[in-house]
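Okay, so here's the structure we're looking at.
All protein chains but one are shown at their positions in the complex.
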Amino acid sequence: HRLDPRNKLMLSFCYIILVFLANNWLSYVILIAFTLGAIRASTIRLGFFLRGIRPLIWLILFTVDLQLLFSPAGGHVYWHWAFINITQFGVINAGYIFIRFLLIIMMSTLLTLSTQPLDIATGLASLMKPLRWVKVPVDTLAMMLSIALRFVPTLMDEAQKIMNAQRARGVDFGEGGLFKQAKSLLPLMVPLFMSAFNRAEDLSIAMEARGYQDSDHRSQYRILTWQRRDTVTWVLFAVGLALILICRRW
Amino acid sequence: MAKHNLKQEILAAVLAALTIALSLMIVIPVPATHGMVTLCEVGIYTSAILFGNPVGVFVGGASGFMIDVLSGYPEWCLFSLVIHGLQGLVVAALAHRASGVVRGMVLPMLAGSLVMVVGYYLATSLLFGWPAGLASIPGNLIQVGFGLVVTVALVASLTRFNPKLSKGMIR
Amino acid sequence: MAITFEHVGYTYQADTPLATPALDDVSLTVPDHGYLAVIGHTGSGKSTLIQQLNALLKPTTGQLTVDEFTITPTTTNADLKPLRQHVGMVFQFPESQLFEETIQKDIAFGPQNFGMAETDALALADQMLTQVGLDASYAQRSPFELSGGQMRRVAIAGVLAMHPQVLVLDEPTAGLDPQGRQEMMALFDRLHRERGLTIVLVTHQMEDVAQYAEQVAVMRQGKLVKEGTPQEIFGDPDWLRANQLDVPRAAQFAQDLTAHGVTWPQGLPLTASALADQLAAQWPKG
């Protein structure tokens, strides 16, 4: 929970690599233990994680089925019809994919629930700092990302207001086929875009008035601090990586 | 010069916010695929077509990244950053050079849509195997197709509402 | 009765942990061709209240009737179109709803949604344009070229074009200059008096309430705390101040004069002209 968001982002990314490296039962067991440990540490209830899986259930089942039916030949053939074989490999692969889904979804739910979006954005911008050397305006991007986030609720609110006004003028949102829906979106989208243009104009003037020249010559109010617990997580991660590499060899 | 840049930067940021807000708010179910379409493409394509490139690539990348973070699929956020960023980049770059509805809008959007569909096929395959990659294609095709149709109508309406937009005054 | 609220309650996100009550047991009637002003702080439930009137929000408990329409918690969306035509809504900053390429088309948009033929709707649009004080030369222009005040008139014309019998106004003069405010309020007053529209006005401008409204409802934390004629509500400035509501200037002024022994036999005056009337009546002759 209290980890540096940069650390969380990096850990999550490396975790996905870790999941790739896992290729047998033992390594998956280690990963599951690792994930459950992280969830315990976050003090978030397990129910939240299961809820995160529900919307994806169709995709997961579909994928697992495909994997089951079209896996490369190998091992014992359980069932055969035309060009479809259900093989031992297929079953095992399908099982692995299923676990992979669960692990990645759980870890990402953990990241979402334990981190403010603003921190994730700040973290991303901070991680991109090395790109300065190839002339990427990282500080400007960070500023833009933070402004984008700050305006999301404002614009959602405005979208809701415009939808209400157009409903009162007889528009039915969310009814009819895709084409009809596409058409009914114009009375919402045109005013929203016009308003966004106005807001951008106003905001850039306000920023200039407050002395914003460019992103290079500024001090930073919001800073991220790397703490000892961040380092500890990497030690744990390294242990996990080592274990899985050993499993692969073995 | 700096002034000009700032206006464009803030415009890109606010348009990214708009794209994120629309994607989170309006989710249209598609019974055929058990999936849904969002207005993510509409935001990216419209921004890219009207304002050209730094705006297009930023709106694509930033909204792709933040939509995943905010809607609880951060495992995708880095992929989306790249895929939607490229999508915005391609549409903006192609639309910038041509004019007219088909060459200025539809063809660039088709190219951008290809980037998106192929990008997610590759990313999904990488994460969950090629069958999952294949499974992502139909939903994504509907998503980009819907985005394309709405964008054509929206850009036409916006430029009629404010004729200055068609001249790309901010670009 | 044009409008009747019967024990109406509304809870945002009902049945979720985030449930927040926004309206609590509101009962209120507005007579035919009435003019109701709803006052109260930001967040007191005024906006939630008026959104019930065309079922943008449906009551979670109780029911309300608007002329021949009854809205209950179970009213379905399919029944709403005639109601939405009957109740015209002018939201805060309504100019943000404009989206068509010409002013004429934008005004005609609402009537067409309610089934009017395009040619009729366009003709009606020209007529509405003059109603709100813009001449016909504006019809073919883009709304984008107008000033903020003119855009607002176009938006209001778009609502009037649906021929509503009830007109709901949510702070319709916010952001206008004093002249624009006065003209706008005079327009609504004319619609009320000449065309018999029932008007529901949400506002912070107590001067407007004192001058135009026939009935006042005071909202606080989702509850209707007081209801009556402007005379009944504003006749008690101490109660208003205790509820952090503004007192009309004339009432304030008259109350200060009371401290010097001036009396108000016809009740505390609420407008400058009412105050002048009572002062003139007791002015020493010669």
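Chains: A, B and C, in written order; residue numbering restarts at 1 for each.
Here is the rule we use: a contact is a pair of C-beta atoms (placed from the backbone, for glycine too) under 8 Å apart; a residue touches a chain by one contact, two chains touch by 3 or more.
Convention: contacts and distances are computed from a predicted model.
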Protein that the absent chain corresponds to, by UniProt name, given "Energy-coupling factor transporter ATP-binding protein EcfA1", "Monosaccharide-transporting ATPase", "Dihydroorotate dehydrogenase electron transfer subunit" or "Peptide/nickel transport system permease protein": "Energy-coupling factor transporter ATP-binding protein EcfA1"
Missing chain: touched chains present in the view: A, C
Hidden-chain contact residue, picked from the options C:Gln13, C:Thr74 or C:Gln179: C:Gln179
Sole contact to the chain not displayed, among C:Pro82, C:Gly115 or C:Gly148: C:Gly148
Residue ranges of chain C at the interface with the undisplayed chain: 41-43, 147-149, 174-180, 182, 204, 244, 246, 249-250, 253, 256-257, 259-262, 272-273, 275-277, 279-280, 282-284
Chain A residues that touch the omitted chain in the full complex: 118, 146-147, 149-150, 153-154, 157, 198-199, 202-203, 205-213, 217-223
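Throughout what follows, only the chains that are shown with their structure count from here on.
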A-C or A-B - the one linked by more C-beta pairs in contact: A-B
Distance between chain centroids, defined by C-alpha means - chain B, chain C (Å): 41
Distance from the mean Cα position of chain B to that of chain A, given in whole angstrom: 18
Centre-to-centre distance between chain C and chain A (centres being mean Cα positions), rounded to whole Å: 45
Chain C residues counted as touching two or more neighbouring chains: 99, 144
Multi-chain contact residues (two or more partners), chain B: 157, 161-162
Complex contact set, residues of chain C against chain A: 51, 54, 56, 77, 81, 84-85, 87-89, 91-92, 94, 96-99, 109-110, 113-114, 144, 158-159, 162
Residue ranges of chain A touching chain C (in the complex, touch as defined): 158, 161-162, 164-172, 186-187, 190-191, 194-195
Chain C to chain B touching residues, read off their complex: 99-101, 142-144
